[in-house]
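Incomplete set of chains, arranged as in the complex.
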Amino acid sequence: MAKVATKPKGAKKEAAAGAKAKKPEVGLKPAPQADTEAMALKLERGDLSRAMAAYLALCDEKLGFVPNVLAAYAHDSAKLEAFAGLYNDLMLAPSGLSKLEREMIAVVVSSINHCYYCLTVHGAAVRALSGDPVLGELMVMNYRAARLEPRHRAMLDFAAKLTTDPDKIVEEDREALRKAGFGERDIWDIGATASFYNMSNRMASAVDMRPNPQYHGQAR
Amino acid sequence: MAKVATKPKGAKKEAAAGAKAKKPEVGLKPAPQADTEAMALKLERGDLSRAMAAYLALCDEKLGFVPNVLAAYAHDSAKLEAFAGLYNDLMLAPSGLSKLEREMIAVVVSSINHCYYCLTVHGAAVRALSGDPVLGELMVMNYRAARLEPRHRAMLDFAAKLTTDPDKIVEEDREALRKAGFGERDIWDIGATASFYNMSNRMASAVDMRPNPQYHGQAR
């Protein structure tokens, strides 16, 4: 908020009172949070299959870096391949949901789970795909504060309930999606995307995955 | 509990009082819960790749049925392949965790999330792999009531916290696993297994996946 004092007329008195505080303002400043490690576990890069080595090289070429989630999985070529296979199908395959919509789901789930890695990476994706940095912030902070069409509200409400109360999803919840215009395959995709980030959020948390610093400033 | 009345001496009185209840005992009996559909979404089987068609055929041959989770994913060959790839690496690949331990994690996560599909299927797996039906029930009902060695208690406590409070996992939690004898790769595997079932539980819930009835009676 405004760093502008109202200067109430009791100000001199206040300053005097403040003067009695023996300690000067000494609060430590946290050290820079630049991350250098992909995760907290000490696992060396595994012997990658040719396909996986090429995949990481391609990322590096296109993005200028290897995303840390891939670097983390790269301790085991088979695990990297399995993860990338599922991820790419989910986020890149044809779907009734746009790529932006899938990223919005990713961020809303990650916001509930307070996942630093996924909020950073997919928040950047929402900003980039929508061209609206404010939309990205809203998904990170509280999607209920966003101005959304009924379609998106229904989609994100389903994702949020699936995240916090998976055992309480009933047919009425699927019906609400159908009423908002989603088809059977769309419902699958909404469910699959929200479910996937409930996995990824926890994997990031389990091993303390750290986002590459490049994401923070993207598409601001 | 005992269906044996204590027959307190006031019993005749009680019977008389009971007689005044005008309604006979008429509570409906629920219809049989035998499931015939793999899930609630109306999605037809897709055009399966040769590998996936062979995979389902092999399941049918070995198990006598196609697990409904695979039948549900089979509306899209690429999605089936991606899911099966991740699942098989997770549960069948070499690991410092035994297959039973991975199944125990699966069931404990599913118990917290009250996932009917996964509790049924993986509860059966715990019974089968351990040869101890009571262990299966304990994982389904409340792992804290089981008599466990510190290794298993630490493993399951981590999986439970990762499920309910992923944002509160800190280095001390990983340290607790190390103290219980787990290595870096084991921590990865514990985290990956618990994370995976947080996805699967939600996918099952999103589409109302129903377990094949064969699982219920297995290894009792």
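Order of writing sets the labels: A and B. Residues in every chain begin at 1.
Heads up, the rule we're going with is that a residue touches a chain if its C-beta (ideal position, glycine included) is under 8 Å from a C-beta of that chain, and two chains touch if they have at least 3 such contacts.
None of the values given here were measured: they were computed from a predicted structure.
Novice: Given 2 placed copies of the single sequence, how many copies form the entire complex?
Specialist: My count of identical chains over the entire file-defined complex is 6.
In this text, only the chains that are shown with their structure count from here on.
Novice: For the sequence-identical pair chain A and chain B, determine the rotation angle of the Cα superposition and round it to the nearest 5 degrees.
Specialist: About 180 degrees, rounded to the nearest 5.
Novice: Could you work out how far the Cα centre of chain A sits from that of chain B, in whole Å?
Specialist: That gives a centre separation of 28 Å.
Novice: Mind pulling up the chain B residues that touch chain A in the complex?
Specialist: The contact residues of chain B facing chain A are 40-43, 75, 78-79, 81-83, 85-86, 88-90, 93, 113-115, 158, 162-163, 166-167, 169, 171, 174, 184-185, 187-188, 190-192, 194-196, 198-203, 205-208.
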